[in-house]
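Got a structure for you, written out below as structure tokens; questions coming shortly.
For this view, one protein chain was removed and the others were kept in their places.
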Amino acid sequence: MADFRIKDAAVYEKHYQPHTAKELLPEAVYGLCEIFQDRIAAARLVANPGCYPTSVILPLLPLLKNKLIDPTTLIADSKSGVSGAGRAPSLTTLYCEVQESFKAYKVAGHRHNPEMNEILSLETGARVNVTFTPHLVPMSRGMLTTCYAGLRQGVNAGMIDDCLREAYASRPFVRLCAAGRLPDTLHVRGTNFCDIGFRVDPANQRLILISAIDNLTKGAAGQAVQCMNIMLGIKETAGLLPVPFAL
Amino acid sequence: MADFRIKDAAVYEKHYQPHTAKELLPEAVYGLCEIFQDRIAAARLVANPGCYPTSVILPLLPLLKNKLIDPTTLIADSKSGVSGAGRAPSLTTLYCEVQESFKAYKVAGHRHNPEMNEILSLETGARVNVTFTPHLVPMSRGMLTTCYAGLRQGVNAGMIDDCLREAYASRPFVRLCAAGRLPDTLHVRGTNFCDIGFRVDPANQRLILISAIDNLTKGAAGQAVQCMNIMLGIKETAGLLPVPFAL
Amino acid sequence: MADFRIKDAAVYEKHYQPHTAKELLPEAVYGLCEIFQDRIAAARLVANPGCYPTSVILPLLPLLKNKLIDPTTLIADSKSGVSGAGRAPSLTTLYCEVQESFKAYKVAGHRHNPEMNEILSLETGARVNVTFTPHLVPMSRGMLTTCYAGLRQGVNAGMIDDCLREAYASRPFVRLCAAGRLPDTLHVRGTNFCDIGFRVDPANQRLILISAIDNLTKGAAGQAVQCMNIMLGIKETAGLLPVPFAL
Partner (left out) sequence: MADFRIKDAAVYEKHYQPHTAKELLPEAVYGLCEIFQDRIAAARLVANPGCYPTSVILPLLPLLKNKLIDPTTLIADSKSGVSGAGRAPSLTTLYCEVQESFKAYKVAGHRHNPEMNEILSLETGARVNVTFTPHLVPMSRGMLTTCYAGLRQGVNAGMIDDCLREAYASRPFVRLCAAGRLPDTLHVRGTNFCDIGFRVDPANQRLILISAIDNLTKGAAGQAVQCMNIMLGIKETAGLLPVPFAL
């Protein structure tokens, strides 16, 4: 249900359908728990974020807020498992069409693009337009997003690391990769974690920032439970820390 | 065998090992048939290109030569099937480690990066540094590269299309996607084709340019046969146009 | 098109639908080229065999004809890739339903069961009822059938081997595994071959007989081309021996 993810009803209606409850838009809170915990705790109506925006906003927002990266240079190259397309039978999600197939789809036209743009713009005060390319991966679940951003003058890897660690120090579902490691969808499979890692391309003073989530948990039902926990005032992780599931 | 792909012996030795036949470097020709056909026809020594450079240079080079894109903005986000890693048993290419796993590796450090940089620089006269991120896809064969490039002032989609069609009009193994279509690794599986398609992101005047090859044919053995055909003066497509192989 | 595979119209109608051209049944020839080559060459109407019957009849028939195995003990445990189910979108063939799923379906009720029973009975003069269990494998193409049969008194592995080698010595698309090897669907992928291998379970004087085909070639379109070649009097392998396709 994307009905209350986008504040701007005109943008919503361009990408979805006529909005039938616009009067509720002002009070709706975007349910990205790591960013809007306080508002979610006080909310009556929470919009569960899209999977792609979750994987894009979590790594980028702290760096944008702290002016470490240039908001005019943002690219998000996302790769999603097939369960993101839902369970309704269709030619494009048949086993024989997916197996050994890797492709982009809805390039520069996916409706999660205005969603991430609006949140990043509202939270930073800048007008952010992410170039967003979703791809379909031959796997059931998992999403990995590779973001590219120009580093501002004088910014180095240590500053990126510090910023991310400070932003998410107390957040139970964001894990920053240790030095030398990068996210892998297999490591977040069946969990509500968002793993984040990065590299700097020194030749271009450009940041390569990678996040991984399970699109069905942190990208969907798990995040909804996380929101509910916060709204109910119970432990944020309740029901979301099962035994490890290795494969 | 990457021994004669890179002209600059110092760059080669930094990424590979000591070069034991430097005296042959000047005469070696880079075997990307669509670009260097004439030189290959006259060559005694041809270096078969790497799979990643093939998938990056073919889409980008005509646009760079015709000054339609800004050489300081180039990003190549590549995704490769597992056969690219070879057949020697290793933990990272075991079925259970690959299945449901999508991840980047050797970010900003892969040795195919200097190879593509050198060719693009030599052919355009500019100093080109591609930000290059390879990823591993849970599939056996296939490679898709999503390139990002800033469009120069005044450049539009029609000019991109014209440039690519002109560059590859007479080349049997490059196929430009019809309007509205984009490459899919499944469509080049078991073939020597390189499929190329693109979209423009108008909000950022940025090009999203996508290529797909089969890393084992156009990205390896098929391209070697294509070079051999040209060197021998026989039909370039000899042995490379088998019956369609659908899945 | 299964319309002329089964001679007995009542059996056909029980498993399919009313037969609208029964008058053509007597002249229709079952298009299993390795068994009925002569009749196919003279035929006006050939029924292309089902994939499962192809994988069951080819290994079993020579042994039954030569009375090496007991016709009352036959079991065929078949495993098919997903393309066998066709390309119409359905829940059961979606990627996320197939991946990591192995299951039997239509056990003791698949309509290929009467087809194989009829051919084996007609050709041996016995009343053969194979216990047939089809399974769905998480792969696109390929079919492996494991047959079980009681060896008749005094029959040993050497006699099985001799019988099969004699039966298929001159047949271009049946390959008998070398000693110590067994069929693998990957080895027949994209080909028209049927690979056959076996083991004897000495504790039970029971034969384990394994065949592998590609359900889309030898199990469907490839076999149809093979029939056509024979009908036209051209080389049986015409169009069916492309370059090797490794993965």
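Lettered A, B and C in written order, each chain numbered from 1.
We take it that a contact is a pair of C-beta atoms (placed from the backbone, for glycine too) under 8 Å apart; a residue touches a chain by one contact, two chains touch by 3 or more.
Quick caveat: nothing in here was measured; it's all calculated off a predicted structure.
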Determine which one of B:138, B:190 or B:222 touches the chain that has been left out. B:138
Residue, one of C:139, C:160, C:174 or C:240, that touches the chain absent here: C:139
Using the definition of touch stated at the top, determine which of B:9, B:96 or B:122 touches the missing chain. B:96
Touching the absent chain when the full complex is considered, from C:200, C:228 or C:241: C:200
For subunit B, the residues touching the chain missing from this view: 82-83, 87, 89-91, 93-100, 138-141
Where the unshown chain meets subunit C, residue by residue: 72, 75, 77, 79, 81, 96-97, 99-105, 107-109, 129, 131, 133, 135, 137-142, 144, 146, 148, 182-186, 189, 199-204, 206, 208, 210, 212, 247
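Simple rule for what comes next: only the chains that are shown with their structure count from here on.
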Where centres are the averaged C-alpha coordinates, which chain has the largest centre distance to subunit B? C
Counting shared numbers against all numbers at the contact of subunit A and subunit C, is it over half, same, or under half, different? same
Counting only Cα atoms for the centres, state how far subunit B is from subunit C in Å. 42
Interchain centroid distance [CA atoms averaged], subunit A/subunit B, Å: 30
Rounded to the nearest Å, the gap between Cα centres of subunit A and subunit C is 50
Sequence positions of subunit C contacting 2 or more other chains: 83, 140-141
